[in-house]
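Sharing a structure here in structure tokens format.
Note that this complex is displayed minus one protein chain, with the remaining chains in position.
By written order: A and B. Residues from 1 in each chain.
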Amino acid sequence: MDFVAKKLITIVAESALEKRLLDGLHDSGIKGYTVSTVHGAGPRGQRVGDLQGGNIKIECVVSEGYVDTVFAMLSKDFFPHYACVAWVSDVGVFRDEHFA
Amino acid sequence: MDFVAKKLITIVAESALEKRLLDGLHDSGIKGYTVSTVHGAGPRGQRVGDLQGGNIKIECVVSEGYVDTVFAMLSKDFFPHYACVAWVSDVGVFRDEHFA
Partner (left out) sequence: MDFVAKKLITIVAESALEKRLLDGLHDSGIKGYTVSTVHGAGPRGQRVGDLQGGNIKIECVVSEGYVDTVFAMLSKDFFPHYACVAWVSDVGVFRDEHFA
């Protein structure tokens, strides 16, 4: 079976940032994404998002060329200002045409 | 510590497809899975699942031999007909016996 190499970007932040993050992804050329409601704690053990309505986890599968664009956006507009973490991993997709 | 290489298959689709997808996984020999409720947008920016009760994300950790079986099932019964995307990645598990 024929798989195409892609990157999965995962972003975790306060729910209040959802629209702004999705706008940032959209402006980076990302049209498809999945959002989950989560809760959690930050790296110093504090509860994150409990008072503001929880956290969200955004996942998007993209071509490798989008990774730098997305992380440049995150490191400019989100990482310095908000409790926001993100990571990237390798995935394979069967149908190339459904992903950015 | 001793880890065994497995594959993580992630499927995102409308909630209405959950039972049919789980039946398809079961028929492919997959007995263990995890389902999350998510929301999101498709690759052309349209909201997916908003009117039908949201989307689901199904995750299952399987031996490599199951990957082709599952994606053959998805590409025959789901990809051509529904808003359904899927990807596969490498994971390691500690206890081999708990996974297909």
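One rule holds for everything that comes next: a contact is a pair of C-beta atoms (placed from the backbone, for glycine too) under 8 Å apart; a residue touches a chain by one contact, two chains touch by 3 or more.
Since this is a predicted model, take the numbers as computed values, not measurements.
If you put the hidden chain back, the residue from B:Ile11, B:Ala41 or B:Val61 that touches it is B:Val61.
Residue-level contact of chain A with the missing chain is found at 10, 12, 36-45, 55, 57, 67-68, 71-72, 74-75, 79, 85-90. Mapped onto chain B, contacts with the missing chain fall at residues 1, 3, 6, 8, 22, 26, 31-37, 61, 89-95, 97-100.
The rule is simple: only the chains that are shown with their structure count from here on.
Work out the mean CA point of chain A and of chain B, and you get 19 Å between them.
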